[in-house]
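For this depiction, one protein chain was excluded, whereas all remaining protein chains were kept in their positions.
A and B label the chains in the order they appear, each numbered from 1.
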Amino acid sequence: MKALAVLTGDGHEIRSRASDMVPLLSSLAESLSDLELCMIYTGSVPDRFPEWPMALSRVHRIQLPDAGVPDPLLDFISDMAETCPKNLYLFDGTDIGDCLAARLGYRLAGSSCLQVQTCRMTDEKNLTSWRLACGGHLLARTVLEKFPWCLSAAATPGTALGWTGDSGCPVTDHPAAAMPVQSWVISSVSVPVETDSPLTGADRILVLGNGVGSRENLARMNPVAEALGAQIGATRPVVMNGWLPMARLIGVSGTMVAPSLCIVAGASGTGAFCAGIRQAECIVAINTDPDAPVFETADVGIVDDLVPVLLALETLIRKKESS
Amino acid sequence: MKLAVCFKTIHDYAMVPPEDWQMTGRYTADPGPVRQVFNCYEESALEMALALGNSPLSSGPASKNAVLTDSGDAAGPPLRVERTALTVDDNRADLFLRHLIAVGYDRAVRVAPDRDLDFSPRTVAATLATWITGSDPPDLMIFGPRGGAGEHCQTGPLVAEMLGWPCLMSVAALAFDDSRRLRVTCRKDRSCRIHVVEPPLVLVTGIATETNRLRIPTLKQKLDARNRSVQVLSLADLDLSRFDSGDKASSTDLVGVPKSHRTCTMIHGDSPQEKAQVLADTYLKPEQVP
Partner (left out) sequence: MLSRQAIADQLSDLVGRDRVITDEQVLRENSIDRYRKVQSVFGRYELPLPAAVVKPADARQVSAILKFASRHGINCVPKTGGSATEGGLETVVENSIVLDGSDMNRIIEINPVSMMATAQCGVNLEVLENKVRRQGLTIGHSPQSKPLAMMGGLVATRSIGQFSTLYGGIEDMVVGLEAVFPNGEITRIKNVPRRACGPDIRHVIIGNEGALCFITEVTVKLYRYYPENNRFLAYAMPDMKSGFEMLREIITAGYRPSIARLYDAEDGAQHGFDQFAPDRCVLMFMAEGPAPLARATAQGIEEIAGRYTGWNPIDSKRIENWFNHLNWGPEKVAEERELIRKTLNTGFTTEVSGNWDIIHSIYENTLNRIKTDFPHVDDLTLLGGHSSHSYQTGTNMYFVYDYNINACSPDRELETYHVPLNAMVVEETLKAGGSMVHHHGIGKYRTPWTRQEHGSAYYILESLKQVFDPCRIMNKGTIFTVDP
């Protein structure tokens, strides 16, 4: 089976999007005879490549004249499909990836399934995929019967993926000039996005609750956060004590966060607060009260005073850094 | 400018008790007696369409709210925007369609399906595309990103593909620019682009921070809307043959409940140092430390 993987995400997004595709590629690895990769970019030419579980036979670096408009890309890929047809087109799960997977499936008279979590070959001709439906409460199984199959990959937390400067295969560049002009776009500009909080988009967050006890203890947590590479967040009692500014407030009335690591120390875990961290990949809770509701929302729990635990953690990280 | 917003109400899943999803035998998207609601993405699409062209100077029921939603509109008399709310659904949707008339939609159209189409994106798209190419075609079609309960995410892009229209994703705001052209803001987590475009066009909404709640009709508007009718079409009224509505390419069924509960692993130890050590070794892998 021949496959083409398409990474449309750019910048910071591309790494996690490429990771999301690993489980799907792995489960199809045995059936894959050939895998090509398209990397779509707008800024500088990508010079690092994902270390996927199988070798690539070719990388296409495709420069898009306008990142917000996927239409020329669709024409480009369907042209490629004509000259060099594949059985499977696997897109990343960005909005653009979804759009392309749905449209290409229809255009090539194949079948599509989007936001796929897992998939496998059920026989020679059929691919079965699983994804979420009904508000994420149920699993939907789709049997894709018509070639080519067009999939997009759902976000899957926690899969670390290496990147390499060596593609290990020929690389073809497709400059933007090759793309047809989109006459329906009169103008298109990129505008900076204002992030309203230092917590938005933070990869690691150390959240301090009322259990931190005092302004002095709170000050001792700054170097801990620094060692962790984490932003400091706060629960409502902490900002209402005036210990940290409102911009640090996490929860439904503050910032809703989605870091990969969230250490919650000294917070009991009210509903409003927990709703704010629910999207975190890994939640570590530290609290002196073993019955604190925060442990129900956490992946990892420590029953202890947060101050000595976090200071010890800082020491360990600093030691590791220096060794 | 004529636009149509497509929506499909869903069950208020937040109200379904967790144990009710553990269905015996056959899993279904209809998990029992809870209310229907607008899908939040589509609610945002519906409000976005109402806010378009409603400058603070314009009259009409929506004008006061428009102050909040869009300050970038062109000065001068507002462009006439004719809005249709469109759904493929059974008669449970009529209550919602009348609500949309009450908040300012000019027309409410429901195509009654002959079967459940939650997992038949191409049939839904072909139905909509057929309606769009009918006697009074809109310039702009607006969709939410997910579709109904099936959440196949395909309806908007498929309609674009069937019509041969361009398609913009992650639309967060709509306005007319100074030259009365359509200005579409597409926004993702950390990027934002503003396109000035020429319809016809399909727009698929994303996270709209300013227009994510549909305005609320007054008692008077609700009363008036009671006397306006919802246009109901049957599939037989539409000739779907122009598009490949066959969903034979794939078949989908609901098969289970995803495993997603967090379980808390407790770290034990004799001292804070020991516990910190386990935390560092097990959960803060060296390569993850920046």
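Some notes on this structure:
Here, a residue touches a chain if its C-beta (ideal position, glycine included) is under 8 Å from a C-beta of that chain, and two chains touch if they have at least 3 such contacts.
Please read all numbers here as calculations on a predicted model, not as lab measurements.
Only one of the listed residues, A:P192, A:G242 or A:P290, touches the absent chain: A:G242.
In the full complex, chain B touches the omitted chain through residues 12, 14-17, 32-37, 64-65, 68-69, 92, 95, 210-220. Against the chain not displayed here, chain A makes contact via residues 214-215, 237, 239-242, 246, 251-253, 268, 270-273, 275, 291, 293.
In this text, only the chains that are shown with their structure count from here on.
Chain geometry summary: the mean Cα position of chain A and that of chain B are 23 Å apart. On the side of chain A, the complex with chain B involves touching residues 11-13, 66-71, 94-96, 98-100, 102-103, 105-107, 109-115, 130-146, 160, 182-193, 195, 201, 228-229, 260-261, 282-285, 295-305, 308-313, 315-317, 320-321.
Residues 10-11, 13-14, 16, 21, 27, 29, 31, 118-119, 121-122, 145, 149-154, 156-158, 160-162, 166-170, 181, 186-199, 201, 204, 206, 244, 248-258, 260, 262-267, 271-273, 275-277, 279-280, 283-284, 286-290 of chain B touch chain A in their complex.
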